[in-house]
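Missing here is one protein chain; the remaining ones are kept as they sit in the complex.
By written order: A and B. Residues from 1 in each chain.
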Amino acid sequence: MQSDERFTDATWPASPEKATLEGKNKYLGFWLFLGGETVLFASLFATYLALKDKVPNGDAALAKDLFELPLTFVATMLLLTSSLTSVYAMYHMKNNHFKQMQAWLVITVALGFAFLGLEIYEFNHYVHEYHHTFTSSAFGSAFYTLVGFHGGHVAFGLMWIISLMVRNARRGLNLYNAPKFYVASLYWHFIDVVWVFIFTVVYLMGMVG
Amino acid sequence: MSTYANKKGFGATIWDYLTTVDHKKIAILYLISGGLFFVIGGLEAMFIRIQLAIPNNDFVSAGFYNEILTMHGTTMIFLAAMPLVFAVMNAVVPLQIGARDVAFPFLNSLGFWLFFFGGIFLNLSWFLGGAPDAGWTSYASLSLHSEGHGIDFYVLGLQISGLGTLIAGINFLVTIINMRTPGMTYMRMPLFTWSTFVVSALILFAFPPLTVGLVLMMFDRMFGSNFFDVAAGGNTIIWEHLFWIFGHPEVYILILPAFGIFSEIFATFSRKRLFGYSSMVFATVLIGFLGFMVWAHHMFTTGLGPIANAIFAVATMAIAVPTGIKIFNWIFTMWGGSVKFTVPMLYAVAFIPTFTMGGVTGIMLASAPADYQYHDSYFVVAHFHYVIVGGVVLGLLAGINFYWPKMFGTMLNEKLGQITFWTFLIGFHLTFFIQHFLGLMGMPRRVFTFLDNQGLNTGNMISTVGAFLMAFGVLVMVINIIITSVKNEKVGNDPWGDGRTLEWAIPSPPPFYNFKQLPLVRGLDPYWVEKMEGKTEMTPAEPLGDIHMPNSSILPLTIAFGLFVAAFGALYNMDDKTWTLPIIIVGLLITFGSMLIRSVKDDHGYHIHKEDLMDDKDKGGKA
Partner (left out) sequence: MANEQSNSANPNVDLKYRRKKNAEEMKHQVISFTLMIFFTLIAFAAVGIEGFSHWFIKPVILLLAAVQVVFQLYYFMHMKHKGHGTIALFLFSGLAVGLITVLVFTTIVWL
């Protein structure tokens, strides 16, 4: 059996992401990778918590001076919604509806870009309004590293999904690329999981003091 | 794009290895480069011992000593022991579980090349302004103030090779979970496979903290951040924690495969089933688990407070329990067996008392109040060499002797092997036993010289003599390898005659597809099970059919090479040199370009057809 063979709705397997051995391996391997990423982000969170509000002098901005609810709220909504849209995309993938899948992925990507734009605006704001920079204090270094690592993941996820969409635009779904789409969507959800902790631990708890 | 051709030119062979995705060839690549770095690290050890042979020596300067010392530790751990472990894993694990290949052949090769270029990068520091000099632990309080680029080589080199290790770990996990042959249940897996499994999980969770630590260090040194800069609110203890959260599991990553190798050897040459198989599995998993809760025993003297010290002390001592279980199981495996003292078995037998001594000093170090005395003295140096050389290196030497015929199809010379064994073992104890006492007498670790008339002269001289003996043993081994390869007398499937597991049921070296038909496993030690029923080969689990194989590719090498190039740009970027930015960009373009090619170009592999697999014997049609 060739994994790039064409399928009809009826022959399309129920779990196309795990229908071939390659797919199964990719699927499991990616989950394990996410297990490692969990430790990676936990280390960054731990570092942030150890260095939170650790600044060289009394003038420097602290967490409770910096963060604002509305901005964080909008960013959170954008990312959470993009998680749902990527679920929709995978729903259509399982139904062998390529067009709809691509459409939902486009929305996901758009939301992702909006989130990223907001984050860039936010960093810019902190730098210019509060002189809170990567090099201004240990707090600054830890904040930008944690949130920036997450932002970097978002950017990478966007590039990944876009290149998958472009590469497969004309040939549609098969058992070779279905696992790729699926795994990319797992990655996107994981980014969202990390963000849930960032908005809770960094922003909300930062505002509480 | 198949690799049927038998006789190839030299260039074609090189190209074959540069592009290979075959786990058996990747094993050989790991073996060669790991062996090379072992020799380099060994030379550095010899320089250290020559410098310390007599008091007030000036063979090397203090600063240069720091570099040698740092590079010795770093090279031995990351660039010698790790890849040699991976060499054995790659050579053996897929065969032991009856798989035709690993789960991710492409990533397997990528993992190797990342390690390789990371290692080369680190060692180029010798020629480019000086090696790192803050110890293999590179504590931030030292390394942030280290002049020159040594530490930057350390940070970037380890980052690249660490990435390779992480990839290799995931690959082995998926391979073992998904690719076992029919009948190969978890509780029938050979112990070496089990230890590979546990070790890969440790890699998965231990390397990310190292990655984070290295990133923070890189940011501090190159981009002006303040993680470890106390004046700006930073905290150097963070580095220590991140390093040891990685570092302690790392020592288990090294020792568990050695345990696995010894378990195979004990069972094989006692011609007896491994005693207490399930308790061995349990102990391996438990050691892996506990390995994550003890890292602060390296930091007792930093002032964690009595409660934390107590918790970490008790957790550390707890590891002695599963380790003890293993020691006794090995002894009971030999008990009543018909033991054959081949070279691998000699290593295995010598390992038990040697490693136990390292374990005993480990328990001594684990009692926090006592550690205030031992810390940073030669006692520690003696301890970790007893476990690392007496455990890991003996395990690797045993494993290399044991699996050499499987990897290369020819046996290493027994006599020369025995010479290596005896000189290495005696040299080892001469070198390190006395260091316990040097440490207790107050000789500090990582200091480039010692004074006369302090009672340290004799001990240090003995230690240096021992080191030369070990070097001699390694030299004999190299000669042995050369002689054996030149003679190249071919051996059959089961050259030791007592093979128990699947790898001994197929030719040495195995064909590139490993198993013509996947074997059916009917119990622990499956090949032994068949032998006991008078059969000479495994019962197949499937009819003869087409075999799917992955294509070779040069992309893993180019991906890793791009990072290597970019690392140079990043390293000199902090000197405000204008040429560095283009270098970074070119390097990243190579890497990401290769990755893009990989993801855009479909790679479905190819099939070996059934007809090509049939030799005369099979033409009649079997199974």
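Note that a residue touches a chain if its C-beta (ideal position, glycine included) is under 8 Å from a C-beta of that chain, and two chains touch if they have at least 3 such contacts.
Quantities reported herein were computed from a predicted structural model and do not represent experimental measurements.
Enquirer: Could you tell me which of A:A42, A:I107 or A:A155 touches the chain that is not displayed?
Expert: Answer from the full complex: A:A42 touches the omitted chain.
Enquirer: Consider the whole complex, including the chain that is not shown, and state which of A:A50, A:A110, A:V127 or A:M165 touches that chain.
Expert: Once the missing chain is taken into account, the touching residue is A:A50.
Enquirer: Write down which of B:T181, B:N235, B:S263 or B:N480 is the residue touching the left-out chain.
Expert: Checking each option in B:T181, B:N235, B:S263 or B:N480, the one touching the absent chain turns out to be B:N235.
Enquirer: May I ask you to list the residues on chain A that touch the chain which is not drawn?
Expert: On the side of chain A, residues 1, 9-11, 13-15, 18-21, 24, 28, 31-32, 34-39, 41-43, 45-47, 49-50, 69, 72-73, 76-77, 80, 83-84, 87-88, 91, 94-95, 186, 189-190, 192-193, 196-197, 199-201, 204-205, 207-209 touch the unshown chain.
Enquirer: Going by the touch rule given at the top, which residues of chain B touch the chain that is not shown?
Expert: Listed in rising order, the touching residues are 173, 177, 201, 204-205, 209, 235, 237-238, 241, 245, 292-293, 296, 303-305, 308, 548.
Rule of thumb we're sticking to: only the chains that are shown with their structure count from here on.
Enquirer: How many angstrom lie between the centres of chain A and chain B, each centre taken as the mean Cα position?
Expert: Roughly 34 Å, centre to centre.
Enquirer: Along chain A, where are the residues that touch chain B in the complex?
Expert: Touch list, chain A to chain B: 2-4, 21, 24-25, 28-29, 32-33, 35-37, 39-40, 43-44, 47, 50-51, 54-56, 134-142, 145, 163-164, 167, 176, 180.
Enquirer: Could you pull out which chain B residues touch chain A in their complex?
Expert: Chain B residues touching chain A: 103-104, 166, 170-171, 173-174, 177-179, 204-205, 207-209, 211-213, 215-216, 219-220, 223-227, 229, 231-235, 238, 242, 245, 596, 599-600, 602, 604.
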